[in-house]
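Omission of a single protein chain aside, the complex is shown with its protein chains in their original locations.
Each chain carries a letter (A, B and C) given by its place in the written order, and its residues are counted from 1.
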Amino acid sequence: MSNRAELLDLAAGLFLLCAVAILWRRDVRAQTAWLSGQGIALAAIAAILGAQDARPDLYGVAAGVALLRAALLPTLVRRAIAARAEDRESAPLINVGASLLAAVALVLLAYTVAQPLVRLEDTPAARALPVGLSVVLIGLLILVTRRKALSQIVGFLLLDNGITAVAFLAAAGVPLLVEFGVSFDLLLAVLVLRVLTARMRNLFGGSDLDEMRELRD
Amino acid sequence: MSAPVLVSLAQVLLVLLGAPLLVGAMRRLRARMEGRTGGGVLQPWRDLLKLLRKAPLHPQGTGAAFRFAPLLGVACSGVAAAAIPLLSTRTGLGAGADLIAVVALLTLATAALALAGLDTATAFGGMGASREMTITALAEPAVLTAVCALAAKVGSTNLPAIVAATLSHGARPASPANLLAAVALAVVVLAETGRLPVDNPSTHLELTMVHEAMVLEYSGPDLAMVELGAAMRLTVLLGLWSALFAPWGITTTADPARLLLGLAAFAGKTLLLGCLIAAGEVFMAKVRLFRVPELLAGSFLLAVLAVSASFFLA
Amino acid sequence: MSVNLPGTALAVAAGLSAGAAAAALCAPDRIRVRLVGTLSALLGAAGAVAGGAALAGHTYAARLPDLFALSGVTLQVDALSGVFLAIAGAVVSATSIYGIGYASGPGRGRWAQALWPLFAFSLLLVPAAGSVSTLLVAWELMALCSLLLVVSGDPASGRVREAGVWYAVMTHLGLVAILTGLLWLGAAAHTETFAGLRIAAAGISPAVRGGVFVLLLIGFGSKAGMAPLHAWLPRAHPEAPSPVSALMSAAMVNLGIYGLVRFGLDLMGAGSRWWWLTTMTLGALSAVYGIVQAAVANDLKRLLAYSTVENLGLVLVGVGAAGVFQDSGHPALAVLALAAALLHTAAHAAFKTVLFLGAGSVLHATGTRDLDELGGLRTRMPVTTGVFALGALGAAALPGGAAFPSEWLLLQSLIHGLAVPGTLVVVVLPVTVGAIALSAGLAVATFVKALGTGFLAKARSRAAEQAHEARGSMRTGMGLAAAACAALAVLPGAAGPALARATACAVPGGGPRVSAGVARQLTALGSTLWPLMLVAVTLGALVLLRAGLALVSRRAGQRATAPLWDCGAPPLTARMEYTATSFAEPLQRVFDDVLAPESDLDVTPHAESAYLVERIAYSRAVPDRVEHRLYNPVVHTVRRAGLAARALADGSVHRYLGYGFGSVVILLLVLAAAR
Partner (left out) sequence: MLSLLRKIVSVGRVAEPAPPRPEPAAADPAQRIRTLRGSAQVRCVDAGSCNGCEIEIGQAFGPVYDAERYGARIVASPRHADVLLVTGPVTRNMAEPLRRTYQAAAQPRVVVAVGDCAIDCGEFAGAYGVEGAVADVVPVDLAVPGCPPAPDQIVAALRRVTGR
């Protein structure tokens, strides 16, 4: 096996490890640190794919991803936490142990459903596809099971990282423009959510989603 | 005596003599980071020798379990030290050096000490035993699943075989399966050796104790054996971890010169890992007892991922 | 022609069984117990000889057409039957000797004693059966005898009656499932002998075979304590007299495994993959659920019963894995997994006999099974404690224990199974390994609890303070079982050839070459464990010597005795000890979602002020959740249906006759329409 494929595997492994760590930790600040790590791993995946297919544009994408996912977005989330200390704990709906066991099931599920795709095209990138899929599912799990709006943002970012990874691995990279378009949408979304949570906090004194149910009318 | 047997004996001797020094170095580093000077690397040995010279006591109402658990602890760690390829893959136990058997042997020592804690009939002894057994029970799935990930590729749970296979492929230790399994086992090693964030080895408050609470009743030579056993356990587990994930320096022969190199590598790696743990402990607080299962569930998840990753990645 | 060893031994066993039963009914009281016990022990020995001979390669087949009115009796003994014959025989021997001392007390009826040899013989007859009808008859005999023995403990007690009802209902529902399944199979194959079925099974449609397997899995699985059909076990085992519990838990439940292996693997040729994945999943589930319940149980015998659920779950995992590997064309792995399952069955039988007999001695000596009231037995019952410790070491699957080699082998087969291609295998195997590991870890905690709070430390009640050592024959019985435990722990390799022969019966593709490979592997296992043990023992001795030296060099005299450290504030009473409940509390909290324990806190304030507490009552119970969630609704529905049906029965004879007449007419109409 080539050196590059091994590096790709390693980056994919790190990518998955970061997702698990985000699920594992309760402290949102620690989660953002892992999110940065994941952004770096994602950028590494893009760069390795670029080197493999000799596509310089992917280097650009990698740089963009690194800037945005590893630095900008986590910093935004961290700023949002800095304002209020009590939101640091992610307050999961089901206990962390159970959600970790659920993640075991999800990863195995991702692995099972990705098998036909892997068989279709047996490249190192395709074989790493279940990793991306797993991260998407774990992101969704966090979105579903976490109570605080901030940890929902983390879950959202995780989900998007997963989708991006799937895009890289399955289609060997998306056009530069599309990637940046998506990324800026994401940035916008995070900013909006941040502003919203800040305002909610000022109005209601907390961002517990269960307590927001009354806001629907 | 054949060379592999000598290698094993050397490993046992090394762990026996070196374990207290490792603990001393870790305490020293921690003291320095806290602005103190600390007791020096040799202090644990001084403590041990003093304890051995003290008068042995027989606490009323304790029985054989209490009396023999410390010795069993040292014996189990010693046998593990003989089995794990710390210096060379040619250890004297050959096929007996099985990863599962070594893990089970260390569990046996834990169970014996827990029985000793219960045997004292004191509240603290029972409390420590209960907590220790809870943690051990929950750590087991992560260990064996990680073992599964490591063994699946080599096709054997034999330790020298696993280490030799890793050594023969230069870049193998960095595969994603190994990476995930390494993190999983690292958490387990922390839990099994009673380090932060699972247990605080330097606590004086009985209600927060896990391992310490079981041994409150020991004194003199018995306590020396308990402490020596704990130190050897730490060294052996760190050695096992480094043999599995950073096997550099371990020879596949019994050549004396290479063994010396292996010795230096072993000392360096173990010291580095020990110092990492000690330094980490300065920054960390103990987690609540009922969050420990979360920690171990995460470790189990990583181990399962390691197994899956060994299939879908590389 | 030379004498056929298994056949002769079985005939001897039959004679001894009849003799012992007759002796129980007729012999004078003075010698009755001793005579029945001795004859039953010999019966067991004969069974063990039959099994041993079968394992050594002797086979036996016979047809006795006149023995039974309609179908006759067909017997057939091969190495696979041999495993179960040998186990059952050995367990019968140990428990019968134990029973002499146990039954000597007052209130032991003749009928209960007469049933004992019959039950024992039925345990030998089931694996020796060579046709469906013989198997069913033997099975029913076994079920009936065991049921009567369960309720023989104390028929007046409500709990015993309740246990009896549960056991009766579940064992008969299981029988119905087996009966239906086997009749269906027999009808499809047009034969009822095993030899005929083996040939005909290949021609039966997969759908029929699948249906038969599901029925058999339900029937045999419920006998083997497979979750969620285990509910009778934790009820029947604690209430039955201890030798009966031992015999049921160590020998009878194994026959469920025998049925599955015989029909699923041997006669129906492994079938489809989903059969075995189901078996494996249910096995893993049973293992984890059983041991979680055992970990929080206070009743020593209930704990042991749940441990049986766990261990049989592990055996089911092995059997399931064997099926999966066989199905995917890896006979060598299948043989390995099946050998692990059979070895674990034997190991479980050995240590569970020890543990149940030990628990019986404790019950005999103290009158309680509640771990929270025991403790301190170590000084008063040293032999029982030692033997129980050996059994607990086995049950915890630690090195030196009986179950360690078999669990090790099981893990080996699963780990090597990862090489089998197939997504499902890759998904299922790691999770199964995790489940086995979790059950092994919890088993350690469970048996540290059982030994530590039950036997070590201080007595927690007067009953435990006044305990006495078990009688001579009880000690002998326990000692025999403990010796078997020790042998399995240190010499598992010796079982290699026998297991190879037994697995060759069930895994046809294996062939002698593969079996020889397994034998080699098992021998290697034996030699693998030897150095470990040896070195551990030597090192232990060395360290001991060192400690002794330190002692001698410092002070020639004895160790000074000091009071326990009580934090300076005496007295340190037994009430301050950790109890079994408090020991298991962290685990109970961790598995809160699985166990759903019920706790009740009742605070009675003082009459004068609401802020002063007069009394606090706390109670906690961990009911079987499966039973609550699954069985109770079914029972309620059935009861409601029954009540509704009572409206039909108003006592009028005419009406009842009318029902009969009506059904005959409807039946005839259906037949006519079908024509």
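Here, contacts are C-beta pairs under 8 Å (C-beta built on N, C-alpha and C of every residue); 3 or more make two chains touch, one makes a residue touch a chain.
Treat the numbers as computed from the prediction; the structure is a model and nothing was measured.
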Problem - Chains shown that the absent chain touches, full complex - result: B, C
Fill in the blank from the handout: Of B:Ala82, B:Met127, B:Met209 or B:Ala265, the residue that touches the missing chain is B:Met209
Completion exercise
Of the candidates C:Trp184, C:Trp274, C:Trp565 or C:Tyr631, the residue in contact with the absent chain is C:Trp565
Problem - Contact partner of the left-out chain, one of B:Val5, B:Ala31 or B:Ala64 - result: B:Ala31
Exercise for the section: Determine and list the chain B residues touching the chain excluded from the picture. Expected result: 31-40, 43, 46-47, 49-50, 53-57, 59, 203-206, 209, 212, 216-220, 223, 282-283
Problem - Footprint left on chain C by the chain that the document does not show - result: 560, 562-563, 565-570
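To be clear about the criterion, only the chains that are shown with their structure count from here on.
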Fill in the blank from the handout: Cα centre of chain A to Cα centre of chain C, whole Å, reads 48
Completion exercise
Distance between the CA centroids of chain B and chain C (whole Å) is 35
Problem - In chain A, residues with contacts to at least two other chains - result: 97, 104, 108, 111
Fill in the blank from the handout: Multi-chain contacts in chain B, i.e. residues touching at least two other chains, fall at 293, 300, 304, 308, 311
Completion exercise
Given the complex, residues on chain C that touch chain B span 295, 375-376, 378-379, 396-400, 404, 408, 411-412, 414-416, 418-419, 426, 429-431, 433-438, 440-442, 444-445, 448-449, 451-453, 456-458, 524, 527-532, 535-536, 539-540, 542-544, 547, 550-551, 554-555, 559-566, 572, 574, 576-578, 582-587, 589-590
Handout entry: chain B - residues contacting chain A, complex
Key = 171, 174-177, 179-180, 183, 291, 293-295, 297-298, 300-302, 304-305, 308-309, 311-314
Completion exercise
chain B partner, complex, touching residues on chain A are 1, 3, 5-6, 9-10, 12-14, 16-17, 20, 23-24, 95-97, 100-101, 103-104, 107-108, 111, 114, 118, 124, 127-128, 130-131
